[in-house]
Structures are given as C-alpha cells and as structure tokens.
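Structure below; questions to follow.
A single protein chain has been removed from this complex, and every other one stays in its place.
So that you can tell them apart, the chains are marked A and B in the order they are listed, and the count of residues begins at 1 in each.
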Amino acid sequence: MLNQIRHSADHDAILSVENLSIDIESKRGVLHVVRGVSFHVNAGDRIGVVGESGCGKSTLALAIMRLLAPGAAPVGGSIQFLGTDLLALSETEMRRLRGNEIGMVFQDPAASLNPMMTAGRQVGETIEAHKGVSRKISASAAVDMMRSVKIPEPAVRAGQYPHQFSGGMRQRIVIAMGTANTPKLIIADEPTTALDVTVQAQVIELLEKMNTDTGSSIVFISHNIALVSEFCSRVVVMYAGRIVEEGSTSDIFSRPYHPYTSALIKSVPPLDERLADGLVPIEGRPPNLASKQVGCAFAARCSSKIEKCTQSSPPLVAMGPRKVACWVTGAHS
Amino acid sequence: MTIVPSIQRRGVSLLPTSIRSKPGLAVAIAFLVLIVVVAASASFLPYDAYRQDLLHRNSPPSWNHILGTDELGRDMLARLAIGARVSLVVAVTSTVAAVLIGIAVGAIAGYKRGWIDSVCMRFVDSMYAFPDTLFAILIAGVVKGQLSQSSTDFFSPITALYKMSGGLFGVFLTLSFTSWLVCARIVRAEVIILRSAEYVAAARLAGASDLFVMRRHILPNCLPVIIVAATFVVPSAILLEAGLSFLGVGVDPPTPSWGAMIASGVRSMQSYPHLLITPAIAVGLTLLSINVVGDALREHFDPSFRRGGEAS
Partner (left out) sequence: MFSFILKRVLASIPTLLVVYTVTFAIAHLTPGSPWDSASANRPMEPAAKAALDAKYNLDAPLHIQYVGYLWGAVQGDLGPSFRDPTQSVTDIVKKFLPTSLALGSMAIALAIVMGLLLGVLAALTRSRALETAILFFCTFCVSLPTYIITAVLIVTLGVGLGLVPTFGWKGLFSTSAIVPVVSLALAPMAAIARYCRNCVLEVMHKDFVRSARAKGVKRGRIIAVHILRNAIIPVVTVAGSYASSVLVGSFFVESIAGVPGFGRYFVLAVSARDYPVIIATTLVYAVIVVLCNLLVDIAHFIIDPRTREDVR
C-alpha cells in the first residue's frame, strides 16, 4: 500500500533533512528549486547526490551550510544536524559550525581560492577561525594539513599563491581548507568536475582516506554517475528539485527502479563496448521550475508513463531498503 | 521547526532601463529636453543677449529681466539661453568629431595590429601624459592665434568660418583634438576582441576585403562601446568648453558662454552673487542630467558596469 514513510529515526544519523523546500527569486518569477526533499546521513556514510544540472543538488548543499545567495531562501522543512535545527540557528551560531563541524569543498578551485592569499594562509585561516590559536601554530598546522592531502613540499608550497598551482593541486588546497578541523560532515559539491580524469581519481582517493581515517561522513554531489558509483555506498537521485530514487549504490545501478535513473545510466556511453545504436540521450528538456507542477515532474520525458503520472506527483515511498517516487515502478502493484 | 524568511533582494535593482521605474532618470531627461528647447528658441526670446543697457547693470532678478542683468546690462536669461546653445552645439559636434577620429584611429590600429598598432598606441599613450586642461589650453592658444589672424589663403575659408561662429569653431577644434584619445582606446580594445571572432575569419576566407569586414561586421558591433565612450566625452567637452571660456581662451566675446559668464561672476561674486549663481546652476544641472542619462546608458550597454548582484 502507499506508505508515506518518515525516514526511520536512525540514532546514527548526523544529518536529517526533512521535507526541505527552497525558493529562488529570479527575473522570471519565483523558482521552486528544491521541493520537499528528505534524506538522512549517518556517521561514516558516503552518500552520493546525482542529477542533471539544475536539479537542485548544489542549492541543497548550500542550504545546509546556510550559504544561499541573497534571493534564495528555504521556505519549508528542517535540517537537523546532531540534534539541532540548522535553520533556526543565528548567523553567529551557524558560523561556528561552518568549517568546524560541517566542512564544504567547492568545485572550480581556481575561483574558490582567494588569489591574493597564500595557500598556507587560506588553510590556516580555517583553523584560526575556530581554534583561536596564534598565527604560528595555525601556519604549521596548515602545513601538516597540506601534507596530509598529499601536496608535495608543503612547507614551501604553503607560501605560494593559488595561480602558481596546477588544477589538481588547487583542489587539494580547497579540500584541505574545508576539512582542516576534521568536520563530522563534509559536503563536496562537484569537487572533480573541473579536473582531468586522472586527477579526479586522486581526489576521490583523498576523500576516501578522510572518510576511513577520521570517520567523517561525506555527501558527494556530482552529475558524474560513474564516479558516484565508485565512491559512494548510498545514492540519492534528484530530478527537478525532488528526490526520485534512493538506495544503495550497487542496488540502484544494477536494478534502477525509477525511469529517470535508468535513463541516466543508459545515457553514459560505455568505455568497453561499441555503441551499437549510438548515444542514448534523455528526450525532452528539464521542466520549468517556476511552476508548481501538477503530476510527476519527469512525466513529459518518461517512456513508461501512465495517466496517473500527469495528474498527481508520486511520493517517495520505501520498498525495502530502497525508496522510489514513481507511480509505475513504485511500491504497489 | 521551519523558518520562512522573506526573500530579500540585495543591491540596486537590476531592472531594464524602463523610465517608469527610475524617476531620477525621467527628471534628468526632462531637464535636458528643456535645455535643448531653450537653446533652440534662444533667438525668439523677447530679449537680446547682446543689447547692452548700461543704466541697468548688474541688476538682480526683476520683472523686466527674469534672471537679472550682467555687468554690461545684458539680459541674463537671454545670455544663458545662447550660452546653452553654444555649450550644446560645441559639445555635440566635438563629441561627434572626436568619436569619428577615435573610431578611425582605433579601428585601424586594432584591426591591423603590428607596427601600425604599436605606433598609434605609443602616440596615444604619450598624449595621455598631457593633462586634459593643459593640452586644451595649448591647442586653444594655437587655434585662436592662427585663426584670428591668418595670412595664408589656405586658411581663409576656415578663418571666415571661425569669425562667423564667434570663436566656436576654435573651441570645436580644440575639443576634438583633446577628446579623441579616449574613443580611440576604447574602440581599439573592442576591435581587437571582435576581429578574432569566427564570423570575421569566415568572411575573410570568403574573400571579403578588409574594408568590407570593417564596415559590415566589426564597426556595427562596436556601437555599444562607442555609445559608452560618447557618454564620457560629452560631459567632459562641456566642462572643457566652460573651462576654456573661463580662462579666456574659448569663445570670443561678446558671444555668451556659460564658462565666460561664470568667470565674470567669480570676479564680482562678493557684490553681485546672482551673476555667478545663475550660470553655475545652469552648468551644474546640465552636467548632472547628462551624467545621470550617461549612467543609465552605460548600465544598459555595458554589463560589466552593472551594480548590484543578481539573485542566483
């Protein structure tokens, strides 16, 4: 039967997002960028969030950090982190969490680093902001941090400026910057997108190490499902601001339930076979986020849709360890 | 618990230049239109800007003379009106000339690159070392000197033109020579960007001549940038003209000019303040309006000039 299931109050969950919606003001009106998203992250988890550009995954990440741009704001729901609702905190209280308990790693390391400050200073700044130590101590701690993210000759490199590093090195600095205080939760927003493939692998390795060594949970946001399938144990698939499928990586990628998930997987060309029928894109375009849709957001592009799909939006329903939001493949038959 | 904060917009609004939403812009435009109308109709006003009335010198505003009279008894309003004509005509014509020269030099330098570019830009950069006013004074001295007492036949039609315009032509020449630098730089920068566009390469491969490419592809796309340049040149031209006339090297008396009126106003500002205040307000308001309109034009044409952030 249709079960509106609240996620189980798992006492291991360090982050619980509950029914979160985010609106953004734009020239075209109010965009409903995130709509009623709920998921949780346990200690030590590696969760992937996938979806195409514009599905709301980055906005979600920024909302957790309360770093949304002016004009964007949460309009409903809650974000519980270690028992505290982040949306209810004051800016000062939130600032104490940022870079301390929750760390963020951004994409595009060239833009995410201040070109006027040395690498060591930028890493040390995180430490200084929270640990109240002297410059000297934070400077040497920064060098240690740079060493742990495998930047060669960290003592020398700490005195150099971002434009003197390669892209992969810069990303490591960004990682070092965001995780210098061993946060319990690391949100990585497309950390590999701006990098070469070989460098991507190194960055993934680094994140893996952090997860196993310190037990930090990682939320890995990406549109690269191949990477996500390698690195994450659980995956959340987003489309048009909603979660359409959630489950363990192996499950989802071997037997995707939601039509969007299977289309997404099919659209990635395999490296080891010849493409018999050419590339398989997903037909159609993403929906207009300004309208509050009636019906399933994916219906227009779905090959398996039924009449009910255009009439009401399917809720996210649990099917064993899996969750799917689909009238056709969801939990009922 | 949930929080539903109001979504706040930050920064000066990034609205399209719709006049309804910017009352300041509307006022500025209205004022400029008024000035243009006054300048155009100056000859039809009941008072003659040149008629001296020595019995009523320096009189403050009265029913007879709405804005008072100057030190030779001439009606201030009439003189302001003609002065408006002088300023506007000179500013607009010299801006057009400066822009044309600037386009010519900038486009050739930017398109051809190589040694032509180096030579031109070296020259322009060196000329930048001259402070504006100083250069204008120098040129004005030469122009006035040569044109008011020319001996050769070659110059005589120009001299006639000069005398007819009451010295305006000299100011026009001076301002054109000073202002083209800015335009040249801006146009050159834009042309350099444009010439590496693919449609230019395509046109040249198809056999188009340089002139054709310039005319059809490059110059039309320079228009926004040219307009931005013009918005800088016009107010500076007005300022320069007023400054030159103030110093006595601008238009010849008795042609009224706001700058000259300010100069005489300064001389007697302690005793007859209205002589200074009236032209000062005229100049100030006109420049203010031009700057407001210029700002709006720049905001519209040059995205990098926009203020405030977009909600994203």
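Side notes on the structure shown:
By definition in this document, contacts are C-beta pairs under 8 Å (C-beta built on N, C-alpha and C of every residue); 3 or more make two chains touch, one makes a residue touch a chain.
Note that the structure is a prediction, hence the values are computed from the model and not measured.
Although it is not drawn here, the omitted chain touches the following shown chains in the complete assembly: A, B.
When the whole complex is considered, the residue among A:L113, A:I151, A:V228 or A:V317 that touches the unshown chain is A:L113. Annotation: of B:I139, B:V200 or B:V228, B:I139 touches the absent chain (contact as defined above). Seen from chain B, the chain kept out of the figure touches residues 11-12, 24, 122-123, 125-134, 137-139, 141-142, 145-146, 149, 235, 239, 242-243, 246-249, 262, 265-266, 269-270, 273, 276, 280, 283-284, 287-288, 290-292, 295, 305, 307-309. Against the chain not displayed here, chain A makes contact via residues 65, 67, 69, 95-100, 103-104, 106, 108, 111-117, 125-126, 129-130, 161, 163-166, 174, 177-178.
Basically, only the chains that are shown with their structure count from here on.
Distance between chain centres (mean CA atoms), chain A to chain B: 54 Å.
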